[in-house]
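What follows is a structure written as structure tokens; I'll ask about it next.
Excluded from the complex is one protein chain; the other protein chains are retained at their positions.
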């Protein structure tokens, strides 16, 4: 699929990595299990796993931040206390968190012989609410989907309505998984979002009020709702306190796309470093800028990648209208002439 | 079973309720499912549910606090953000959290027709690590145990090695579930702890360094580890900000028993109010004192109530030696002459 | 002075109050003391007071939030703990905070006979660093300037390089005090910023990357630095937990203007309610949107209002070039044709 970048959109002034995805951070891969069925109960849901090599025996440094806490990320208290991540990061639907946690425990036991013998594990499982498109009962995801998402992990990051993104809606359009990357000096910063937030009228793409200008497009979910989980990865040897600060900046990227962090929204962010050596002093401002820009682009990419989806009770989440958006971006000089 | 209170111990200067348990708060009940078996895998584990009437449609005000975050309480981010509790509070073993979450979702769907139709639910499930006595793999608890714990809920609170407390160890003795209550003016404050923390040498009962003085008793788990979940309930119409402050005081009660909040410990606290009317201005200091005293007594009660338990690999967690403790308390003038 | 609003700029879709300033919230007034002199030491500094009627005896509900804590707001711990504000909010330069605190104590003693007899007071004094333009030693502000700023308080809010804004720099242009308002249903939300943050290349006005496009304008302060204090006021009867959440949204407004919350920046926010009656349940999302939009406009207004200023060592902070900005906004269809 094409991308707005291929059409000339440049968000911010930093360069992306070759894939412009979180997989530009060496060692980071993403796997999806998408659950789509119509009986029993309409399922447009799934599981996404972000794999960076963290295990209980060999954890990675990490930090978390919460902009609005109307959501869930299991393990976040432990990441905050210890500054380390011990498992992959799993994304799924709200009422499926328990099953994915259960499957993630089983996967951790398989991956690391110490788990369950010398120690236990609290996996990181985060959620958004996809119940506008996907009937949340019965819960469609099963525990084994966690392990399947790990097996599917690849450095080619599928985006849009896949995995945990299958049933998500953002800014009244079909949302889901998005990803982008930026260079911060010699280091790479990659971002993956599960975008399920925002009101149509607030959507901005690179500053252009696309949502307000596309006023007559058929509208999904009328009331503000939803959440946005953001995972930031870097290969730089940041310490956990710095990673917590990086995580906090994800909210600034969301703000640029039109987020006001609704009451009912879970804006929960995790940043991790794949570097296992000692923490290095680095120009943290470069990481902040890279995170904000990449988060903004990842949300836009989720919207651009997602396709129109019919869900529960015939509800339709329309894809972003590509042609109309390109025209607006050109009229506002964000692509073509600048 | 008797209690140290019956032997004359009086922690603090406030009066308890008639049961000296969290069930002194009207409408609060506690249910246990205890899973004890030797094959396959040694299970000394379970689920405990604290039921106070909270549902998604009719939530209760609540607050959370974290003293040391090396643990998990799902739903805690949402309680912190919204100041309300939407489900019972479930306690279990670390690696069983996913299953209990899954069962709690099913129970919420059953209890509240709106769940899964108009909204989703994030249940509150907290854990301690019982893997010194109970083999954590395979996970022994099943999702349906959440509902069974609800069905078992009663205003007679069983304490010690029951429910989630079955495999817990505290201060090198057998620990588990403990409860106590105190009056704060006209209101009632009840506390329930899942005690799984502390080093033998640090144990103090009402100020008497019992752990140091009982030096020659056979020792359980040598290294410091474990956690302590504390649930505080009151019938007073406190607001959520006040309840968060009340929750924070639970740590002061743990400190009096000898907690230093170990690195590996999850000291996570939740306070809830059963009052549904508007918040009332109250003398919050009375609630702070009641919480500290009741938390201290609940930990002592967990130790006093628990019986010697043989677990995984023949490991033995001894019961607190009642006679020796009574002698020490008398010699130090905490019972008998004062 | 004119404003970008008069030129047709409309940030967001909510209506402002009649003044489009924090003084649209009834009872809120703003006073400045501007200290400009060249000997001894170049002073381009001052004090700004936001007066909303809070005293120790009659506090107002309030909440605080920190996006990046490299700054100071005295009293913020107490506002966070108690959820109330007991004094005006004072703004000044970093090294002058002590003197303004001292003057604010004296003013509180004068204003409220109970202070210093039955109770003490911790005033709220926040700061940004104006030392690029203003020699910070000796400290130029004196304690009495706090009281003078109170006396100067008016519902006509002067903006730009006045009061605490005299020496501030934002996005490489002259910054300082900015203000704006928005209606949230029947309620009013007013915002005042002390803008002293951002990098030229990141500046966006209503989504147009003005900073990058104005590349050849002479540059002030080369390295990223500075801070941004934001005060949000509303006449709605929000509780303190809701006000804390409102304060948190100020950062989203800053993000839209180009903030990445630099390492060296103190992004500290306070929200207050002038309503003294009981908290009312309100559509909090409307307040979030109003706060984000008004914060964005307040920053733009600070830049638009400020005039070129020559400071310490001949350094020049240029005013935003009005004509060039208007051309860019028109070319990008933010004013004129839309």
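Order of writing sets the chain letters: A, B and C. Residues in each chain are counted from 1.
As a working rule, contacts are C-beta pairs under 8 Å (C-beta built on N, C-alpha and C of every residue); 3 or more make two chains touch, one makes a residue touch a chain.
The structure displayed is predicted, hence computed values, not measured ones.
J.: Based on the whole assembly, the unshown chain contacts which displayed chains?
T.: Those shown chains that the absent chain touches are A, B, C.
J.: Who touches the missing chain here, B:125, B:139, B:292 or B:325?
T.: Here the residue in touch with the unshown chain is B:292.
J.: Sort through C:48, C:131 or C:234 and give me the one touching the missing partner chain.
T.: C:131
J.: From the listed residues C:14, C:85 or C:100, report the one that touches the chain absent from this view.
T.: Considering all chains, including the one not shown, the answer is C:100.
J.: Which residue among B:114, B:219, B:255 or B:319 touches the omitted chain?
T.: Once the missing chain is taken into account, the touching residue is B:255.
J.: For the chain that's not shown, point to the residue among B:36, B:114, B:219 or B:284 touching it.
T.: Spelled out, the listed residue whose C-beta touches the missing chain is B:284.
J.: So one chain is hidden, and I want to know which residue out of C:16, C:71 or C:311 touches that hidden chain in the complete assembly.
T.: C:71
J.: Across the whole complex, list the residues on chain A that are touched by the chain not included here.
T.: 81, 83, 239-241, 245, 278-279
J.: Identify the residues of chain B touching the omitted chain, counting contacts across the whole complex.
T.: 13, 67-68, 201-202, 204, 206-209, 212, 224, 245, 248-249, 251-256, 259-263, 284-285, 288-289, 291-292, 331-333
J.: In the full complex, which bits of chain C touch the chain not displayed? Write them out.
T.: Output for chain C: 66, 68-78, 80-82, 93-95, 97-105, 109, 115-116, 119-122, 125, 127, 129, 131, 135-137, 139, 143, 266, 268.
In this text, only the chains that are shown with their structure count from here on.
J.: With chain centres set to the mean of the C-alpha atoms, which chain is at the far end from chain C?
T.: B
J.: If you average the CA atoms of chain A and of chain B, how far apart do the two points sit, in angstrom?
T.: 35
J.: For chain A versus chain C, what separation do you get between their C-alpha means, in angstrom?
T.: So the centroids are 33 Å from each other.
J.: For chain B, write out the residues touching at least two other chains, lowest number first.
T.: 81, in rising order.
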